[in-house]
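What you see is part of a larger complex, with each chain still in position.
To keep things simple, chains are lettered A, B and C as they appear, and every chain counts its residues starting from 1.
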Amino acid sequence: MMNPNIETFIGCDCGYEEADMVLYGAPFDSTTSFRPGARFGPSAMRHESFGLETWSPYQDADLTDCAVFDSGDMELCFGSSETALKDIEERAEEIFTDGKFPLLLGGEHLVTLGAVRAAVRRYPELHIIHFDAHADLRDDYLGAKLSHACVLRRCHDLLGDGRIHQFCIRSGDREEFRFAKEHTELHPFGFDGLKETVTALREKNVPVYFTIDLDCLDPSIFPGTGTPEPEASASPGF
Amino acid sequence: MMNPNIETFIGCDCGYEEADMVLYGAPFDSTTSFRPGARFGPSAMRHESFGLETWSPYQDADLTDCAVFDSGDMELCFGSSETALKDIEERAEEIFTDGKFPLLLGGEHLVTLGAVRAAVRRYPELHIIHFDAHADLRDDYLGAKLSHACVLRRCHDLLGDGRIHQFCIRSGDREEFRFAKEHTELHPFGFDGLKETVTALREKNVPVYFTIDLDCLDPSIFPGTGTPEPEASASPGF
Amino acid sequence: MMNPNIETFIGCDCGYEEADMVLYGAPFDSTTSFRPGARFGPSAMRHESFGLETWSPYQDADLTDCAVFDSGDMELCFGSSETALKDIEERAEEIFTDGKFPLLLGGEHLVTLGAVRAAVRRYPELHIIHFDAHADLRDDYLGAKLSHACVLRRCHDLLGDGRIHQFCIRSGDREEFRFAKEHTELHPFGFDGLKETVTALREKNVPVYFTIDLDCLDPSIFPGTGTPEPEASASPGF
């Protein structure tokens, strides 16, 4: 009775104090331009996680060996991107302050900017590894600077050139790909170069923020995205 | 951070100690004979509750004025009705022992038997008020004594004649309606007599267990049941 | 070939010049707090309109007798309510300037504010008749002043007391109903008083903006809303 069985992500049985990582959900999709619903992502992922096992025969490793606390979903302000981002940033800030790492479940991709703002303040040398079907490098989208279509551009505003490593990108306008040529490391279509990037970043010993937009998966594998984009390479290759 | 915003039923913000009522979910549907899925009932009700307000203009009353603790869902054994019922009964027992009232969210209707077993032990004079489209008075269903189609019959085994007050019933076989004539107070089709029943039970000052099968609502109002049955009277009439 | 059969609302076969009314869609739902998707409203209404007839045996009247031009959907900026509202307001402004009346298809209810801003500038004596399940009178919602939950409050900012006539309202918090008592004419639950209101406004010969939130219909009749609220009176009663 004292330990109610309310739904967390599977295997996140750790208390806050003991945790190394803190998972939190940002159920926000106000700027989604095509088909909304990403707000339901965090609760859907938690629910579906119980159809899996915590142990993986591929890795002979168990999720319960990690110390993760699931702090639930934030209550975010729909319709005001700046307010939502500030709240997400503050939550990440708190987690860093307590000596833990944040693990953010979205939500549309814009929510990442909140966590990156907190991360880059703490780790000025931050790099980003980015899996996505879309470059997300527009300077604005229909006038909005804060849009899921601009999120990596806003991250570039914070990090500068050569720090964003993009993989699996297969959609964008001409201008985004031109921008990428000069300012980011964009690996189109698949995961060629991922191993090399990881090795290089490890050698430099720089902090890395890892962000996945699930639409990097082919729509046959992940149909439930608001912006499906065909032709993904099936696997990161290692 | 210390109070994670994990999903409870709306307005159930009370701690366990202060609570008068304890809500708990029994996500079980193993005996459902037609269309399963009632196991998702408790989490669906919690989720949808956030589309409502805690305050009602009909009653000028607020859910937060009640002291309800939401203890989450039980983990029940699918495929073994007796095991599941024992667990549900124990949970109700604990809640009664702590001086509180249980508020059970199903799940198929069989789960009610677990809570009624605990209630009748504590309140031997127990009556039941039952809203349902179906009489649920079969002695067995395809050989099973523990089935959603038999749950009120099993309650009758515990309570005896004249203690079960059924409303809105509009489906069953001939035998169930014959049984009802002799052993329960079955009000077919709608809510005629409900006021009188409530007044009489109040005057006798007997304890009452109240159970609603949501299929008592017309399928136009509640399509998402496994056993829809048309022609419900729209309203209990008071 | 010269008249491509691209989809408009049924019976809107009139050219812009000849039209008395101009229909336009505002596919926006960025502030929707529960279940998004109202952005698909305008195109869904157009598509479904072809399952109906233009002639009504109830009224012995035909839609094609009205001179309506369907100007299609606007392209609005998701995530920025103020930008979207400005665009909607400008479109309404243009229509008024050309001596026609705007007929706005949403989208979430906030879009109404754009059209009301244009209307009140042209008709300072404007009244609003409002059919809705929700009062929409919050001063802010999670900090946002521009939210579907605040849209009639924002209209009140423009119109002042006694000019907003609300019907069918059955949801809100205590504060909204208190506000309504002093500042709007709120008719709870159904359409009592509608005839009298219409007669009085006709006698005063004041301009009226009419806005319907489709969730004023019971969810059994209109399940596809983001914020369903049960118990609607079935009919406006005349």
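Everything that follows uses one rule, which is that a residue touches a chain if its C-beta (ideal position, glycine included) is under 8 Å from a C-beta of that chain, and two chains touch if they have at least 3 such contacts.
This is a predicted model, so every value here is computed, not measured.
Visitor: When 3 copies appear, how many make the full set?
Guide: Total copy number for the complex in this file: 6.
Quick note on the criterion: only the chains that are shown with their structure count from here on.
Visitor: Which chains make contact with chain B and with chain C at once?
Guide: A
Visitor: Count the C-beta pairs in contact for every pair of chains, then give the pair with the highest total.
Guide: Here the largest contact count links A-C.
Visitor: When the centre of a chain is set as the mean of its C-alpha atoms, what distance in Å lies between chain A and chain B?
Guide: Those two chain centres are 42 Å apart.
Visitor: Just give me the whole-number Å value for how far the CA centre of chain A lies from that of chain C.
Guide: Computed value for the inter-centroid distance: 37 Å.
Visitor: Could you list which residues of chain B touch at least two other chains?
Guide: none
Visitor: What residues on chain B touch chain C, complex-wise?
Guide: 50-55, 57-58, 62, 218, 220-221
Visitor: Chain B touches which residues of chain C in the complex?
Guide: Per the stated touch rule, the residues are 34-35, 169-174, 177, 188-189, 218-220, 227-231.
Visitor: Can you check the complex and tell me which residues of chain A touch chain B?
Guide: 1-2, 4-8, 16, 22, 43, 47, 70-75, 91, 94-95, 98
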